[in-house]
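Below you'll find the structure I mean.
Missing here is one protein chain; the remaining ones are kept as they sit in the complex.
Moving on, here comes chain A:
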Amino acid sequence: MAEGEWEQAPVRKKHLDRNSEGTDDRPLENGMDEEEPNFSDAEDFIDDVTDDELLGDLLKQKPSEAVGIDSVVVVDNIPQVGQERVSKLKNVIRKIFSKYGEIITEFYPEENGKTKGFIFLEYDTIENAFKAAKNMTGYKLDKSHTFAVNVFSDFENYGDIPDDWQPPEKQSFVDHGNLKTWLMDPDCHDQYSVIYDGGETTAIFKNTPSEGVLVEARKRWTETFVRWSPLGSFLATMHQKGIALWGGEKFVQIKRFAHPGVQLIDFSPCERYMVSFSPVLGVNEEPLAIIVWDTRTGYKKRAFHCETACQWPIFKWSPDGKFFARLSSDLLSIYETPSCGLLEKKSLKIPGIKDFGWSPSENILAYWTPEAKDSPARVTLLEIPSRKELRVKNLFNVGDCKMHWQTQGDYLCVKVDRVTKSKKVQSCNFEIFRIREKLFPVDSVELKEGIIAFAWEPVGSKFCVLHGEPPRVSASFYNIKTKANIELLKTMEKKQANSVFWSPTGQFVILAGLRNMNGYFEFIDTNDMTVMNSREHFMATDVEWDPSGRYVVTGVSWWSHKVDNAFWVWNFQGKLLQKCAREKFCQLLWRPRPKSLLDKEQVKEIKKNMKVYTKQFELKDRQNLTKASKEQIEKRQKMLTDFQSLQEYLEETYKGLKEERLHLRGGVDTDRFDSNFEELEDEEEVEFFLGEEITEIDEFEYE
């Protein structure tokens, strides 16, 4: 008993005192008013023995109220039976519902000798109760009885809904300003993001010919890396709690997405949707690994499980953002937006499907299936949403396939590794599908050597293949001519390269030997197949072209290489423009540009008048240059005059200390370098032996 309770006792005692003296509260059983020994406690006794100590084991069995309600389910539409069939009914119900967990108690309310038609079941855990409710709703016991199962707490929740419906509060429109301000830069300078200081600082720079102009720099802006959205509107930063999107002129936070432990991010090409991945297990069987978000509202559109390890991005988007699809074993699941439901409510069954890819310009899917018992390997082009097979190509002796769509969607290249019967790789074929022509004709190119890299020219009809074994790597350039075969333009041999980087506008390409090839670059003009320049950026790990194709950046990232971290800016011809060393430089990404608003005609017109524009630009460039040198000269003048006044001061001080100097060195004046040459007593001449030369003189002939 707690001390406080003692207060009441005296009252009771008083009450009883009328009847008996000093006895305890319980009335005597036999009601006898005898003199009984006094069993009550002394008046000032404080009972500090708790109930737990006295009745511990009994109390443990006391059902706790909290668990009671949440793990109870109510099952409606139970048959109403009389007493004789109740036990049979109970057995049946018990058997069915025990699947989801242990049933602790069951309650079958009765009325007039029959069960009421609904029952209460208490499960051992809340999770099991949930599971039962979820799965048993709609269970048909027999023709006329379909269960309706609810968790008991649902009644409270639904019962609590207020009668007057209040319309949801209107959220005021948050104006984030013009998200495309960076495109309005008068000199058309592109932006790029730089992560350095080992990830501590992220900065955005404007790319100017002389050096990057800092736009914004923030510490701990991201916890791991950043990514630009495909059209450049947003900068996405990754954090332990989720993802944040930033944009606008001042890079304010536009939206936040909570996804604990998020590691990977992907965008739909139209920027309307974002997909994030976190290797965290779902709670209550709710999927949490992959979430599809609406970027503008910030809402979760749909969440998915991630059962097996797959390649990221797991979902591949159609170019217009209307569909996204994913591969699982033997299934191709295509979802449509904005509902995020399966297209036609079911996935496509494609036994053995290995890989697929969307065309970058149309809603066409390409996928390939390996050889099966009764069918050869094949590549199929599928139109979505009609699911019409546009083209099927059978392939033979296939080991593996890789699909490469050209950036404009004009061509699809399928790289096929041909194997012999014993599964040894024999040669490599490129099957080129011409998408723009009727019936999708396919041409083939064969290469006997192993393929290191393949890249399409982003705008145009060429592609480049790196083949061979290092150090004997060759680069072959092919051009696809309409209505004819694929022409081999040139093969360049003995190249030190392991990757190919085309300029985003086409024509120019860099053959790069990254990482273990020590950062060797060759800049090539594919119009005449000449090597414009070959350069080096020792230990470079990354190459990034700017969206306009004028500049390219090579970088040594701290993530791969711990010293000499820097990024160098080159122009497309291979001329080094800037060397930017940054402490622990990690990543540089150019801000993408959205598609040009000009149509083909307007572009043609501008190209025609190039001469006029060139004159204007050159004038501007020259002005900028003289301005820079003038600024520099002024800066130097100032530095000189400032320092000269310091030097004058120092000279004065020096002169003043002359006496002290003489004193310290015993009267010897050592101020000037030649100050005591006159005092030298003897000049020493030192002769140095330089070398010996022996010439043989012929013997004279004496007469």
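Some observations on this one:
The rule is simple: a residue touches a chain if its C-beta (ideal position, glycine included) is under 8 Å from a C-beta of that chain, and two chains touch if they have at least 3 such contacts; residues count from 1.
We take it that contacts and distances are computed from a predicted model.
As stated in its UniProt record, the chain not included in the shown complex is "Eukaryotic translation initiation factor 3 subunit I", which appears among "Eukaryotic translation initiation factor 3 subunit I", "Neutral alpha-glucosidase AB", "creatine kinase" or "G protein subunit beta 5".
Of A:Ala42, A:Val563 or A:Leu597, it is A:Val563 that touches the chain left out of the display. In the complete complex, the hidden chain is touched by one of A:Asn112, A:Ser386, A:Gln616 or A:Thr653, namely A:Thr653.
Only one of A:Phe107, A:Phe155 or A:Phe538 touches the chain withheld from this view, namely A:Phe538. On the side of chain A, the interface with the absent chain consists of residues 538, 563-564, 566, 579, 581, 629, 633, 636-637, 639-640, 643, 646, 650, 653-654, 657, 660-661, 664-665, 668, 670, 673, 688, using the contact rule stated above.
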